[in-house]
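Beneath this line is the structure, given in structure tokens, with notes to follow.
Note that one protein chain is taken out, while the other chains of the complex remain in position.
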Amino acid sequence: MFFASDNWAGVHPGIAAGLSANAGGFSTAYGDGDLDSAVYRRFSEIFEREVAVFFVATGTAANSLSLAAYNKPGGIAFAHRESHVIEDECGAPEFFSGSRLHAIDGALGKIDPHNLERAVSRFAPEIVHWGRPTAVSITQSTEVGTVYGLDDISAISDIAKRFSLPLHMDGARFANALVALETTPAEMTWKRGVDIVSFGGTKNGCWCAEAIVLFDLDRAKQLSFLRKRSAQLFSKSRFISAQFDAYFKDGLWLDTARHANATAARLAAAIEDSATAKLAWLPQANEVFAVMKKTQAEKLQSAGAAFYDWHKPHGFDGHIGEDELLYRFVTSFATTSEEVDRFGQLIAG
Amino acid sequence: MFFASDNWAGVHPGIAAGLSANAGGFSTAYGDGDLDSAVYRRFSEIFEREVAVFFVATGTAANSLSLAAYNKPGGIAFAHRESHVIEDECGAPEFFSGSRLHAIDGALGKIDPHNLERAVSRFAPEIVHWGRPTAVSITQSTEVGTVYGLDDISAISDIAKRFSLPLHMDGARFANALVALETTPAEMTWKRGVDIVSFGGTKNGCWCAEAIVLFDLDRAKQLSFLRKRSAQLFSKSRFISAQFDAYFKDGLWLDTARHANATAARLAAAIEDSATAKLAWLPQANEVFAVMKKTQAEKLQSAGAAFYDWHKPHGFDGHIGEDELLYRFVTSFATTSEEVDRFGQLIAG
Amino acid sequence: MFFASDNWAGVHPGIAAGLSANAGGFSTAYGDGDLDSAVYRRFSEIFEREVAVFFVATGTAANSLSLAAYNKPGGIAFAHRESHVIEDECGAPEFFSGSRLHAIDGALGKIDPHNLERAVSRFAPEIVHWGRPTAVSITQSTEVGTVYGLDDISAISDIAKRFSLPLHMDGARFANALVALETTPAEMTWKRGVDIVSFGGTKNGCWCAEAIVLFDLDRAKQLSFLRKRSAQLFSKSRFISAQFDAYFKDGLWLDTARHANATAARLAAAIEDSATAKLAWLPQANEVFAVMKKTQAEKLQSAGAAFYDWHKPHGFDGHIGEDELLYRFVTSFATTSEEVDRFGQLIAG
Partner (left out) sequence: MFFASDNWAGVHPGIAAGLSANAGGFSTAYGDGDLDSAVYRRFSEIFEREVAVFFVATGTAANSLSLAAYNKPGGIAFAHRESHVIEDECGAPEFFSGSRLHAIDGALGKIDPHNLERAVSRFAPEIVHWGRPTAVSITQSTEVGTVYGLDDISAISDIAKRFSLPLHMDGARFANALVALETTPAEMTWKRGVDIVSFGGTKNGCWCAEAIVLFDLDRAKQLSFLRKRSAQLFSKSRFISAQFDAYFKDGLWLDTARHANATAARLAAAIEDSATAKLAWLPQANEVFAVMKKTQAEKLQSAGAAFYDWHKPHGFDGHIGEDELLYRFVTSFATTSEEVDRFGQLIAG
């Protein structure tokens, strides 16, 4: 019953096999091997247009370099107050990009377009003291398990375009959102005005497979140097390619994401049915948030369930009693129905 | 006949097996899992003292963060003119550390202690205009396949200590030097005054396994934040631990290094015996440098041998004819005697 | 009727004379001249202990380098949401220090100690993802013309000390606060736990005279290199010393500050008495904030009064009508009672 995070899981057997299958032989290093090229082409197919792909080591790196690719001196990037780039990356986005991050509020992890518009509008291009807007970043699916609908993305994107700002998508859980929306990568990104994506594979079944997907090919050379200067260019890049190769094969990535979302729904239902916990809000991807008594949570943890308490997000108007806390449960490709059901029995009361 | 670089090789079967063996189950993320801890302890055993270990994504990251851990504003780090940190990392060491790199000359890839002493002595602590020395960095084995002897390391270290400077070792090919010297990790590092090591496993048989080994535990907390802020903290760190676990098991890492060095020696002998090429200097680890006619090199390359021409290093006083160039050949765990012998036959004349 | 900012004024005649008096002759450069040394000693006398003094070019530089002197990787500095370091310095504090700035709310420009405590408490030293607190910064007098009382400073400082954080004071209007509190520099700073001060002379009658005053002499060497590396070390530093020399002579700086505060009070009284505007809150130093109709403001501006509208600060609970705005009026050593009275007549109705 490991619901602490989707990065507590190991690697999907199909991806382990992919790595082993590519372990031998010799290949050009630094992203120029045959398998690398094949995987780049696969990304272009998946996104239905030519894209530039940059493997990096971590989601933090993908986010930081995406913002760096668009920064200007005095730059300000707008992101949700509880976004990973603001809360959980130790200042890496600011370090790599030189941008400051400006927090925007919005209910349940999603930027409220009106708040965004108001915040961006306050800046005036000629007043150097204040700095200047340079990017907008959204997380899909969000840090609290919600998902921007296609219209939500368009609403954010319209504002970004009006102010000539690029739109970045932190897709650490890209696949979970994609299958939740039952849409295509193209529809969820560039067709809605997204310019650059942190495309995460790690949480969805890989060991370590993160890529920046860039739609504006004119910036590719800049990003090549940025990545190397940022110590993010792997020598044996084949080990990333091999993971993505297996990840995309026969839609494995969509299957693992669907599985994670389905087990999250099953977990949510178990909580809903329980006498001892209540759902904080409806999960849309693979993260479930629930309110329960601390004593109850400790009992569950003692019984072998791993999960963390969480801070109350902006816009949550549910009740949390004095002896209660908000808790987060994350499922992944490796979560089994059996362990969800076992947890359901424990929580039932 | 792939002699282009040791990072063109794939992964050793033992390491591939190690990854597969650890692919399942759940584990705490971000370097705090059980396997991570076991591997940290293994490092301490290997270095015969308690060390702090930081996995990072690339050798460039290990070097850059090692220098960052010791930098001060206005800092200057001294390294060989042809060192990887100066020549091949696109400014990453300067970007992460804020240090400037000061090039020191020395024959065949090794810092000349007299040149180092003269360069460091020129700075005066009260003259802010000039900046101030903050570190010395050596590469072991060097970029041109030579090895600092234990006394060489002591000579550099004595100067560093006299000026209160930490000594960093870029050990991208640590194992190759270690087995060449037939010494122990402790003897080659902290017992000779080395303070921090970039410990590379990638070139010697791993997919991607680089670690910073820090002897001064007081700096560990600082380096923890530096690593995260530098987007170098892996979530599923198990995939690095699993590689190092297999790497160290039954001395695999020493075997692969010995094999690479031995095939390099075999290659050097073939060149020595040939009529068409001559050894530029004696190889001490797994890199061989030879002078030959460009036409001859092209013939070999057409016949399927992969290798690059190289710039003439400082202190090389051999003759290179007008129609000749210097070429580099690198061997690895994956190089076979057969392909060396095949190359030997081609080059024989 | 120039109330736009105290930096619209020129220079006090006594300071102009001081510059002229020191224009001739030769002097050691880069802060090591006789007059420089004399002025450093004067600072020590004024602060009643030995201090290290660093002249810099701008208040932004003083703030940025003060934070830089105490930063650590992943560092977070806490400041009021409307503080100059957050709102008006184009990211310079982040650029120089590497710190992120964390906004704290509090009524009328002053950090609320409870908010500060809650914000700092949220961080946990072992969780690198979140970064770590490294400094607290307060502005005295504040951006909205209020003043931290000595007990207010102690309250902030107690929290800072509890979490081992240095306390920085942005004293762009240090003198205005000092005379408002009728206290001494020592009482307003280190005796209340302040560790480093941006000591501003420019707004209070100098051309360009900003200094960092550092109480912890152990950090002085670090700051020397930081300043030079930040391109803030003047060659003919005498021109700053000469200004401060005249500034401190016979208490000129206190007189100019008292004059500015008194004209602000006179202006506030005129507004209070008027039929067309109302004071937003009581001014405590040399900045007055008033609410009036936009049409009225435009009439005053047409009649020759220079002043700006201002954003509503946190904690302001006064009423601003739909056709009204909040306006800021700043006085200085150069503001005359005559122009205040002239303005008073205009505003009377």
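Each chain carries a letter (A, B and C) given by its place in the written order, and its residues are counted from 1.
Here is the rule we use: a contact is a pair of C-beta atoms (placed from the backbone, for glycine too) under 8 Å apart; a residue touches a chain by one contact, two chains touch by 3 or more.
Everything numeric in this text was worked out from a predicted model, so none of it was measured.
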Task: Sole residue of B:D6, B:E94 or B:E210 that reaches the chain not shown, by the stated touch rule - done: B:E94
Open item on the list: In the whole complex, not just what's shown, which of C:F78, C:F95 or C:F174 touches the removed chain?
Closed with: C:F95
TODO: For the chain that got dropped from the picture, name the residues of chain A it touches.
DONE: 30, 68, 72-74, 128-129, 131-132, 222, 224-229, 233
Open item on the list: To test your reading of the contact rule: which positions on chain C touch the chain that is missing from view?
Closed with: 2, 4-5, 7-11, 13, 16, 19-20, 22-30, 56-61, 64, 89-92, 95-96, 202-203, 207-208, 225, 228-236, 238-239, 306, 334
TODO: Kindly note down the residues of chain B that lie in touch with the hidden chain.
DONE: 74-76, 87-91, 94-95, 98-101, 128-131
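Just so we're on the same page, only the chains that are shown with their structure count from here on.
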TODO: Would you mind listing the residues of chain C that make contact with two or more other chains?
DONE: 74, 128-129, 131
